[in-house]
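A protein chain is absent from this complex, but the other protein chains hold their places.
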Amino acid sequence: MAIIERPAPVGAPALPAPVTPTRTYGALRRPVATTGWKSWVFTVDHKKLGIMYGAVAMFFFIVGGIEAVLIRLQLAAPDNKVLTADVYNQMFTMHATTMVFLFVMPMAAAFANYFVPLQIGARDVAFPRINAFGFWTLVGGGIIVNLSWFLGGAADGGWFMYAPNSGPVFSPSNGVDFWALGLQITGIASLTGAVNLIVTVLNMRAPGMSLMKMPVFTWLQLVVQFLLLFAIPVITVALFLLSFQRSFGATFFDVSAGADPLLWQHLFWIFGHPEVYILVLPSFGIISEVLPVFSKKPLFGYPFVVFSGAAIGFVGWGVWAHHMFASGLGPVSVAVFSIATMAIAVPTGVKIINWTMTIWGGKLNFTAAMHFAIGLVVLFTIGGLSGVTHAVAPSDTQQTDTYYIVAHFHYVLFGGAIFGLFAGFYYWWPKVFGKQLNERLGKANFWLMVIGMNLTFGPMHMIGLQGQPRRMYIWTEARAGEGLFNLGFWNRVASIGSLILTVGVLLFLINVWKTARSKQVAPLDPWDARTLEWMTTSPPKEHNFDAIPTVRHLDEFFHRKYAQDSVTHEIKQVSTAEDIVRDQEANADKHIHMPSPSYWPIILASGLPVIALGVIYAIPVAIVGAVIVVLALFGWSLEPSTAPETDFDPPASEDGTKELAPLG
Amino acid sequence: MVDTAVHHAEYGHHTSTGLSNNKLGMWLFLGSECLLFGGLISTYMIYRGRVGEGPRPGNVFDIPFTSVSSFVLLMSSLTMVLAVAAAQKRDDRGTTLWLTVTGLLGATFVGGQVYEFTAMYNEGLGFTTSLFGSAFYTLTGFHGVHVTVGVIMLLSLVGIIKRSRVPGDKAEVVELVGLYWHFVDIVWIIIFTLVYLIPT
Amino acid sequence: MTTTAGHTEHMEHEAHGEHAEHGMTTIGYIKVALVLAALTALEVATYFVDFGPFFMPLLLILMCVKFFIVVSYFMHLKFDSKIFSFMFYTGLFLAIGVYATFLATFKFFTA
Amino acid sequence: MSKWYSVPTSKTARRLVAAAAGLAGVAFLSGCASNAPQDTWQPKGPNAEKIDDLQRPVFAIAGIVGVIVFAAIGYAVFKYRDRGQPIPEQSHGKPVLEISMTVLPAIILAAIGVFTFQTIFDLAKTDDTEMVINVTGQQWWWEYDYPVQEQYGITDPIITSGQLVIPAGTKVLLRETSRDVIHSYWIPALNGKRDAVPGRVHTLRLEADEPGIYAGQCTEFCGLSHAAMRMEAVALDRDDFAAWVKGQLSLAASPADGTLAKEGEAVFLNQCIRCHQVNGLKRADGSPAIAAPEDNVWSGAAPNLTHLMSRNTFAGASWDLLTKGCRKDVWGSPSQEFGEKYLAGVTEDCLNQNDLRRWLRNAPAMKAMYADPTKLEKSGGKYRGMPNLGLSEDDIDKLVAYLATLK
Partner (left out) sequence: MFTNGSKYLIGVTGFSAVVLVVYIALVDGAVGGAVALASIMLAVGLLAGLALFNRDGDVEVGDTAAPANAEPIGSSLWPLVTTVGIVVMGVGLITHEIVFLLGLSALVAGFVEWVIQGWSETASSDRKFNASVRGRLIHPLEFPVLAAIGAAVVVVPFSRIMLAVSKTTGAIVFILVGCIVLVGGIVFALRPNLKKTIVVGLCAAGAVGIVAGGIAGASAGKRDQLVEANEEDHFAHKECGEEKSKYFDFNSEAKVSMRSNPTATIEFVGGKLQARELGLDSPTSKITIQKSSNTSIIFRNQTEGEYRLTLHYGEKKVQEGVVEELHTCTQMIEEGEEQLLTFRIDKSSIASKKPYTFSVPGVEDQSIEVFVP
């Protein structure tokens, strides 16, 4: 990826040459490389890991996108034969799995990894090695899930993998095994990431940064990590039961033994609904940063946004059965969950109102990031309102499992989650890579995506209301209705829309490529931003801040740049980013110790896919994997988190090369 | 398991909340484990009456034996807490002694569980016999695996302390292992009541 | 909210930085263990003695009491920072609430 | 700096609003505009009408709220774009506004909630049932079994598949279950959907106002041929329904000796009887021929073909037994004439020989099924769907002739 292969970071201070240990080191000396592939593979730096998360997520975005386009090509005409039924079923299963678990979640993790420590003024996360472990585990899980394509066919039960259709008889290939084990592995990644980020946010804040002075992005990431912390174990239980059934003959979903298929549905959706907020809240956080910056106004109702975020996180646990209104839960359950689901619309509505009020009365600057942010507000509103229509349970029994639902959650997840992530790309690109993405291409990218997205998913509302169910590999003229605007017409429109959408995403990749080749360096503070991550060089130094800032305000950086005239009440610039960073460098902390890279995280992570393959094919292989895991765990525990003194960067004061990065 | 970003120069042990990263992380992990065991217990609760052609819970449970098991595990919690107290007094001998005792009690518990499973299997309850069998073995087996992992952690910690190879704060490492051990104990308190004592 | 809590916690932490001041002595621990043993004995007694209608509630109450004794004293949650309690009890009560609702949908509501 | 990325922003605003509002409008209109057989906005029975009465206002409210929000965003985008105005006041919000904006939607939702509650319990009632039909789903077709109900003339149980036949204006209760995976029964014009879950029985109320044919589709993903698992509900008036029942209760008569159909019967006894039951069919030795699908198919069931030609679709209602023209005639007929046309069944001229022969020639090629004999290890050698029987063209001719007699 172009993202990784960037040239030596522009604007970063020259790092001191690696220190040669004073004596011969034996086997397994700690890796100390600061350049080359070793510096990436064994890194524990949250920024490098963040970039790698992003690169991997982007790769899977492309994979998932190709799957989506194939699906739409198959559905472009009645009784089409682009894909067979079998391949089609694998395709939509893997499209959802890839997009949810291997694109949106890792991409949100990429942003969280990179920006949460920066936003709270920390040097790194609380557990840097666990951070590295989480990343490599995700890679392992992603590989296992997708390996099934080449080993007899991918999972074909839908991402919701309802039992008993996921059982050995009904899904005879190994696809579901790969799927279940792969997701357990990515679950471990998410869980460790959650623990890590929660501890980071709670424990590593800069002096003076109370919780209610934290940037909203960090806040919502905190909520997301709590959701992950508690939701992942639930899906882990479900996947364990499924794996035990498929691999060891347990009877959990075997109806002939008296099993209740609804068990899986409950477990899956108890996880699955919080998962929806896990996907979308990070993007809410991103646009809650972007909108204020480009409106030159603080976020309207900061405490309301924070608390409604927490409320969504909490109430999100009480609504899972709305995915099961047609499952036969009985009227009492349905009624209770229907009301609870409506209740969750309230805090979501609060967010929309606050975003609108943030731009209201502002001084709006329509950058590409701002385009995506406003796009999110509009598109998510559509998704949210269609959500209300099926919170009404009787109405939902007509809509569930039709394309109306597909339309709804694509407005929520594409219009919500992905637009937020794109806003984040454009907003933070200069921070991460020191170069700005091309704005002109960015806006073209935005408009193509908006048009493509509405053409793809908008018609699905109609298709669904006209009664076309989801997950059908063919549709037929016989049920398409009459007239020009029948179901077939809208299917064709959706397929065309998906191609426009593809062009939009390609434009983004072209933009990335062009930017990587460009020599133009981004200014230090290109957007006149408000939060701490902009109060250092771009890209930040390995230790993030020369001097850890002391925080006095929400939007600390803005308040350092601007002050209100006490007489005229006008807001005037009193300082520039360059001044502030220069000032920091002058007062740099004397002795900065950073955690050392380590071999163990990647070794530990590599043991897990081996176990998974062993469970599927031969238990002895799983034992080999387990040995690797145990070895790595103990090696890890016996290893101090920092290499001996000699491996450190020399103390900053002795660092003669420390000069200001060229600014602007 | 034990991991910290070291920021000696700026922070020392100072964090925003004044709490140790490791301990906070451990508590978060335990909070998360509640949902894991909750899921397994729920699965068992739904399936315990579904025996198909196999034995029912009442046919295979041996309450006197399980009661002793519970006592043993409970006492290991006591010895664990004594190990933690010793570690906080920087008393290495006491720490290793009580860790060993805890580990041995834990191992006895696991031995008891191996016996219990073997006996039940002989009495006709296999892992695949019925839903009750699958759910029971999965739940108690998961707990057993947690205990086994704990025993190995305890015993190897003894060795690690003896060889002075503990990275970081020794007392804290013992405390973390202790938290994990107590958690395993409280899960058993719940399993003992809900699975064994309350019949279907 | 939690910020202020965080600061007071911080001070508290300083106050009992020495862990010996956790409020429990060895004798204290042994006493707690004896209480737990007695409660377990009572639980086991329900198997041999018929408690009639009190059987179920008694067992559940005993279970909860034992649980919270271990958590509060052996795991020091009573003496430690409230943040730890928050972390653990959030998970615990979330689990109880969610799974109880989930079991209820199986048990009571048919259609 | 701001010049650097200047774009005509007022247009941005208008376009956004126009797109959003237009979209909402089109969605609303087109929902009712075209005449799709499974349209969810065209209720044809009281249950679906209840849902419709609830969802129309909800859609309207959602639409209105949407328009208000888009208008506000559009206005803000247009009005407050950077025109060189001073940096606005750094205000952090107005709690009163916030709280009222929280309470307002809560009240709207509470109101919707009350009606929702009422409708949910209305639709779950079972105490006013007038007729019961057991519905069983399996990969990838539906079986209907009518228990004995003397008041409708059902003196013996009736087994049929693909098309559910009900008396119009009668409160029918479906008791759904499944033999393998989860399916979902959905006739949009008559009611919402309800999953058919193996090991459980779920109920669904159906009632059609008028005689007619109402299309449906399995809506819970159920494996390979989920897309081809269709069904119809056929409502007949009381008299027609009684006639239909009478027809269904009759046994199949053996074709006259010497006819092609008689030879077809032999082929049937040789091949099809392994799974498909024909009531009244006798073996050469005079003993009744009993199908044993449980030995050959994983679900343990195959459609009962006794009155195949009284239905006008086959293979999970995926294909028509009627030729295009005849189908149009039946489906499009007004409700007064519908009963008569439906009861006529599939006549010789109307039989869709093409698809039926294609099906007999190689069923798995037409509908995706797990019918590859080499891949049945996990299901213990049992098929899931109809395998390729390897019939000769001659056999197919005979079989078609025989099947055509199963009225």
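Some notes on this structure:
Order of writing sets the labels: A, B, C and D. Residues in every chain begin at 1.
Throughout what follows, a contact is a pair of C-beta atoms (placed from the backbone, for glycine too) under 8 Å apart; a residue touches a chain by one contact, two chains touch by 3 or more.
Predicted, not measured: the structure shown is a model, and the values here were computed from it.
Seen in the complete assembly, the chain not on display touches A, B, C, D. Touch with the chain omitted from the figure is made, among D:I108, D:I159 or D:A252, by D:I159. When you scan A:M212, A:L441, A:L499 or A:V630 for touch with the missing chain, the hit is A:V630.
Interface note: of D:Q90, D:T116, D:Q139 or D:T203, the residue touching the hidden chain in the full complex is D:T203.
Subunit A meets the missing chain through residues 21, 23-29, 255-258, 260, 328, 330, 618, 620-621, 624, 630-636, 638. Within the entire complex, the positions of subunit C that touch the omitted partner chain are 103, 105-111. Hidden from this view is one chain, which touches subunit D at 126-127, 129, 132, 134, 136, 143, 145, 147-148, 157, 159, 173, 175, 177-179, 197-203, 288, 290, 293-294, 299-301.
Here is the rule we go by: only the chains that are shown with their structure count from here on.
When the interfaces A-D and A-C are ranked by how many C-beta pairs touch across them, A-D comes first.
Distance between subunit A and subunit C, defined via averaged C-alpha coordinates, is recorded as 35 Å. Taking each chain's centre as the mean of its C-alpha atoms, subunit B lies 16 Å from subunit C. Mean C-alpha position of subunit A lies 33 Å from that of subunit B. Within subunit D, contacts with two or more other chains are made by residues 124, 202.
Residues of subunit B in contact with at least two other chains: 16-17, 19, 24, 28, 31-33, 35, 39, 46. Residue ranges on subunit D touching subunit A, taken from their complex, read 1-2, 4-5, 7, 9, 12, 16, 19-20, 23-24, 26-27, 30-31, 33-41, 48, 50-51, 54-55, 58-59, 62-63, 65-66, 69-70, 72-73, 76-77, 80-82, 85-95, 97-98, 101-102, 105-106, 109-110, 112-113, 116-117, 119-121, 123-124, 180-182, 184, 186, 188, 191-195, 197-200, 202, 215, 217-228, 230, 298, 320, 368, 370, 375, 377-379, 384. Interface of subunit A with subunit C (complex): residues 202, 210-212, 226, 229-230, 234, 260, 262, 266, 270, 317-318, 321, 328-333. Those residues of subunit A that touch subunit B in the shared complex are 123-130, 191, 194-196, 198-199, 202-205, 209, 229-234, 236-238, 240-241, 244-245, 248-252, 254, 257-260, 263, 267, 548, 589-593, 595, 633-634, 636-642.
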